[in-house]
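Here the complex is missing one protein chain, while the rest keep their positions.
== subunit A ==
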Amino acid sequence: MLIPCPFCGPRDAAEFTYRGDAAPVRPADDAGEAAFADYVYLRDNPRGEITELWYHRAGCNGWLVVTRNTATHEIAAARLAAAPVPAPIRETAE
């Protein structure tokens, strides 16, 4: 599978590390346990098009948002993620 990195061009998927579905968004800190359990654990897991995060480990070190079909592995689009993802895990003083 070739992933079209916007910076490096089409590159072997072996150069990338997979993070997973790009859809979940970290809830606000006070959103409550249910919202966080949903964010951490629950996934749509579609058969078909999905947007997902790939890290170009052996290339430009960029995080990409790739639109890919999970039934055919066909890639429709890839762009650099706007912000560093995933959000850093913060220590809580508990």
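By our rule, a contact is a pair of C-beta atoms (placed from the backbone, for glycine too) under 8 Å apart; a residue touches a chain by one contact, two chains touch by 3 or more; residues count from 1.
Basically, contacts and distances are computed from a predicted model.
Protein name for the hidden chain, per its UniProt entry and selected from "L-lactate dehydrogenase complex protein LldG", "Sulfurtransferase TusD", "ABC transporter permease subunit" or "Sarcosine oxidase subunit beta": "Sarcosine oxidase subunit beta".
Among A:13, A:31 or A:76, only A:13 touches the chain left out of the display.
Within the entire complex, the positions of subunit A that touch the omitted partner chain are 1, 12-14, 18, 20-21, 33-34, 37-38, 40-47, 50, 52, 54, 68, 70-73.
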